[in-house]
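Notes follow the structure.
One protein chain omitted, others in place.
We just call them A, B and C in the order they show up, numbering each chain from 1.
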Amino acid sequence: MSLFCGSVKIIDNVEIAPGIFRMGLECPEAAESASPGQFLQIRCFEGLAPLLRRPISIAAADKDSGMIEIIYRVVGEGTGILARKTKKDMLDIMGPLGKGFPVPRGLRRPVIVGGGIGVAPLLFLAKSLKENSSRDSYGRESDFCGLAFVGFSSGEEVFGMQFLEDCCFNVEICTDDGSEGHKGFPTDLLEEYLKHIMPIPASNRENAKSAGDSECTSASSAILPEAVYACGPEPLLKKVKQIASMTKIPTYISVEQRMACGVGACLGCAVKSSGGGYLRACRDGPVFEAHQLIL
Amino acid sequence: MSLFCGSVKIIDNVEIAPGIFRMGLECPEAAESASPGQFLQIRCFEGLAPLLRRPISIAAADKDSGMIEIIYRVVGEGTGILARKTKKDMLDIMGPLGKGFPVPRGLRRPVIVGGGIGVAPLLFLAKSLKENSSRDSYGRESDFCGLAFVGFSSGEEVFGMQFLEDCCFNVEICTDDGSEGHKGFPTDLLEEYLKHIMPIPASNRENAKSAGDSECTSASSAILPEAVYACGPEPLLKKVKQIASMTKIPTYISVEQRMACGVGACLGCAVKSSGGGYLRACRDGPVFEAHQLIL
Amino acid sequence: MDDRFFEREYNPYESDASLMESKSRHADFADISVNICGIAMKNPVMAASGTFGFGEEYAGLYDISRLGAVVTKGLTLERRCGNPPPRIYETPAGILNSIGLENPGVEGFIRWEWPRLCRSGIPVIANIDGDNANDYYRMARRLSELDGLAAIEANISCPNVEKGGMAFGQHPESAYEAIKAVREGTNLPVIAKLSPNVTDIRQIAEAAVNAGADAISLINTLQGMAIDIHKKKPVFHRTFAGLSGPAVKPVALRMVWEVFEAVRVPIIGMGGIASWQDAVEFMLAGASAVAVGTANFIDPFAPLKIISGLKKYLIGQGIRALNEIIGSAH
Partner (left out) sequence: MDDRFFEREYNPYESDASLMESKSRHADFADISVNICGIAMKNPVMAASGTFGFGEEYAGLYDISRLGAVVTKGLTLERRCGNPPPRIYETPAGILNSIGLENPGVEGFIRWEWPRLCRSGIPVIANIDGDNANDYYRMARRLSELDGLAAIEANISCPNVEKGGMAFGQHPESAYEAIKAVREGTNLPVIAKLSPNVTDIRQIAEAAVNAGADAISLINTLQGMAIDIHKKKPVFHRTFAGLSGPAVKPVALRMVWEVFEAVRVPIIGMGGIASWQDAVEFMLAGASAVAVGTANFIDPFAPLKIISGLKKYLIGQGIRALNEIIGSAH
């Protein structure tokens, strides 16, 4: 297992939206092996309180430059300390950890659903999906068209949209207060979209075919989503799981749980398995197939 | 009581010798009322570990600019965190606390004895002694000539000497390793000096008169020290106390003790009183007359 | 599924600030006064014994009559010098102390501290510690002569003295004996202050109530120690010392919870309380009032911040009186 644990250099730490920061870290070891959906365990403070490391997803990793990126929201003591770090500081990180999102080759219409800070790991995912979308070099641009349904509390919290578009995702933004994009939840859009495009339930096949009003249809209305990926607050994941249960599309969700070790040793991060008992969010996940879990 | 407690701006935080920092703070309230020998209780970290405030002496205070200064040595977690603060940061301080050095008007030959970081509060003292040395404005320069015996581990740790000289102190430096000034301890010099200058014991009166080789004698060989002030490690204070017991010169020592509250409420900082029982370093001190304590 | 989930859930753990936002236009006032076994306090936040001297030391920073009550440093029959230094040692998120009940004795207190304290306009609770039951009785009787003393807190839990102290609080029988002695010595409200260094705190609380305690306060310090690895000797003269501060909060909270289920008298909760959130936890667990100890040393304004935080919390929750939340997490 290529797991890194040690002190790395902070390259930058910038507030990209109110209370939301992006931090660049120099860590060739982690950059080399990281895959989307994996996370770091970050020691925010070298002292003994706050004590535990904080799990933060990897939002970008670049093998060539050896850089990784995280995007985090300041919610408490640990992230508060993180936000005050500057580029001359070092940071103690451990990672990459966990099982990330599967990124099969050749997907043409993956759908990502993100809520708030949950969008962070989806940026890394979007890039990987795009990069893996075609085995050959021709026809790629026109062929790949991901869909991204993302939600934020309000317009000022939106981040990463340009990046998603650069990765050839059609982006639909929702906000709770309607201050940008649709007023509502990204899961509403997902549901609506799937209802139109999907041949399931079988009796609805015709509806699916006539879904000419969906965003991507101009490019390739015949392509059905091959996978749905979601990360966000629990209610979002619940809804995605519920929607998934009505389709046959493989659906992957990334869950959060309070963690101690982050490596599977303490059994602290239990999530309820549909097979009975518990799975470990840190090692068996944080990404699971939606049907694996009871949310 | 004019006690300040709150967040103040850090003006600068500079390493003035290896592991020794000087920090400037903007705190008009404390600058207004501080007297030499008093200290601050500093919260080095806003979290819960390290938990207690750290007592640090006030090394300078300027009523006009509202600035105070501390000089501290990095020895552990708290001072380590302090050293990493920068001028944009705020610092939670409480002070001025404790009973400082008495600074009577009109002294002409005060003697200060400092060891290592213990020199810090003596800088403030030296300035005050100088400023109070004469009630009138004439004849002051030639009249006042303090003596400073200071010790450090090695030459590179020396700080504040120019400042002492600017305050009209004749400075004698000792180092443990002889890398600067005398090899030995400042208390040796104190002892030697007093032996020569002092009319005590009475049988030695003649010796005292002939002490023409002492540093200040060129200026005013007839002036006897009116007070001795000491701050430094416990063995230094012990020795000063022992020397003091052989003279009649009022001798003041500033002691250190582990503290919790810093205001006299917890009885945590007990120092043994020669009158029986204990005194509180934080409130009854940290400056005591040497004979008040059992060291 | 809650339709408005995003509003709450994008910030996955609802921030504590949101707890303090007024939910109703009418709840702009909350009554945080409490009456604990006859001690009328304008708010439930007291200064814990031994961390606030005799109320004078922090008076330079704020008007101490803003507190709900002040508990004195532990008093003994005769004055005591206390233990030799060091008396304080920092531990992770806590401190060890071995003060050893330095105090002017009951008579010294009455002569030197009480005249000022009784004019301070704040309920004063005298904390007493005896070597034996008779000490407790005599101190309680003598203190009852004071006009205006609010209550007596019988400390049967001091870990830093040769005799008495914690030993009383570690067994139901001796706890009963000590509290009984106090009860017989006074008509003032009697608060039994318990030691956490026991297998079953409920038994001790029950014994104290059976002996006539009108309220229970807990916890006193956990027994701990530290070793100086340079000298290869215990840091403290008396080897053991008392652990307090945020580090012990989870233990203190658990004991308040347990005692709330065991006895019917009011509980004064303490042990690591440093914020209004901590205070709310203790009240939900069953404390009718809280005492702030070690936190005074870290932030002298902590008690005031707790008072105003509690008030805002209640208003934010649309709760008009504090006692609606006491024990409500059970």
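Observations on the structure shown:
The working rule: a contact is a pair of C-beta atoms (placed from the backbone, for glycine too) under 8 Å apart; a residue touches a chain by one contact, two chains touch by 3 or more.
Because the structure is predicted, anything quoted here is derived from the model rather than measured.
Remark: the absent chain touches shown chains A, B, C in the intact complex.
Contact with the chain not shown here comes from a single listed residue; of C:53, C:246, C:266 or C:300, that residue is C:246. Residue A:258 is the one among A:105, A:183 or A:258 that touches the chain not shown.
Across the interface with the omitted chain, subunit C contributes residues 14, 16, 19, 91-94, 96, 170-171, 197-200, 222-227, 229-230, 232-234, 239-241, 243, 245-251, 253-254, 257, 272, 277, 280-281, 284-285, 313, 325, 328-329. Although one chain is not drawn, its touching partners on subunit B can still be listed: residues 48-49, 73, 75-76, 115-117, 151-153, 157, 176, 185, 232-236, 238-239, 256. Residues of subunit A that touch the chain left out of view are 1-3, 5, 43, 48-53, 92, 94, 257-272, 276-278, 283.
Note that in this section only the chains that are shown with their structure count from here on.
Interface comparison, A-C against B-C: more C-beta pairs in contact at B-C.
Note on chain placement: the centre of subunit A and the centre of subunit B lie 59 Å apart, centres being C-alpha means.
Computed from the mean C-alpha positions, the centre of subunit A lies at a distance of 47 Å from the centre of subunit C.
The geometric centre of subunit B is 39 Å away from that of subunit C, both derived from CA atoms. Contact with two or more other chains is made by residues 92-93, 246 of subunit C. Taken residue by residue, subunit B touches two or more other chains at 48-50, whereas all remaining positions touch fewer.
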